[in-house]
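Here's the structure we're looking at; comments come further down.
The complex appears here minus one protein chain, its other protein chains still in place.
Our next item is chain A:
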């Protein structure tokens, strides 16, 4: 140990520079060797070329930079006009309306018992007096619930809109939209006291005619 100390201390500047260079090249060579081992292992394990891609596939996944579209080149608010098909009544409904529709259609939530009653009634080919009573209930509901008039207006416009846009090919008699507008129409008719028309509308219901057409007159 002592001898080494002596030998180190007796080193002059040029020698020191030479040693420094040697150490540096040693280190660089070490780094090279380390990299070579790493690459060799990667090659033999088969993961060295994993991140290699050819130009064509890179083109496919290029980032699109244009106004109005996202980075995949798609219009970014496309989801707004997406439609979902209801599993119960197999009608397509705008995605934003789907949850409330499903709640009514499956008969869950606040109004479930009423709609379930209605479904049972229509399933039994409707005892007339019973369903009339039901409809009267609904009318009463509308009368004293908050903002009922607003709702009624909205429904009317909704119906017109629906009719002008599309006429569903097949309507499930159990679907809530039908029963809802039925309720509304009956409410109007009842106020006018036109019993014959009610009975005709009941006939229409039993024939499974789409409500929208019956609601026209």
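In this text, a residue touches a chain if its C-beta (ideal position, glycine included) is under 8 Å from a C-beta of that chain, and two chains touch if they have at least 3 such contacts; residues count from 1.
The rule is simple: contacts and distances are computed from a predicted model.
Asker: Pick from "Ras-related protein Rab-3", "Ubiquinone biosynthesis monooxygenase COQ6, mitochondrial", "Transcription and mRNA export factor ENY2" or "Protein AF-9 homolog" the UniProt protein name of the chain that isn't shown here.
Answerer: "Transcription and mRNA export factor ENY2"
Asker: Of the listed residues A:43, A:71, A:85 or A:99, which contacts the missing chain in the full complex?
Answerer: The single option touching the absent chain is A:43.
Asker: For a quick check of understanding: of A:25, A:53 or A:74, which residue touches the chain that isn't displayed?
Answerer: Per the contact definition at the top, the residue touching the missing chain is A:25.
Asker: Would you write out the residues of chain A that touch the absent chain, in ascending order?
Answerer: Looking at chain A, the ones touching the missing chain are residues 4, 7-9, 11, 15-17, 19-25, 27-37, 39-40, 43, 48.
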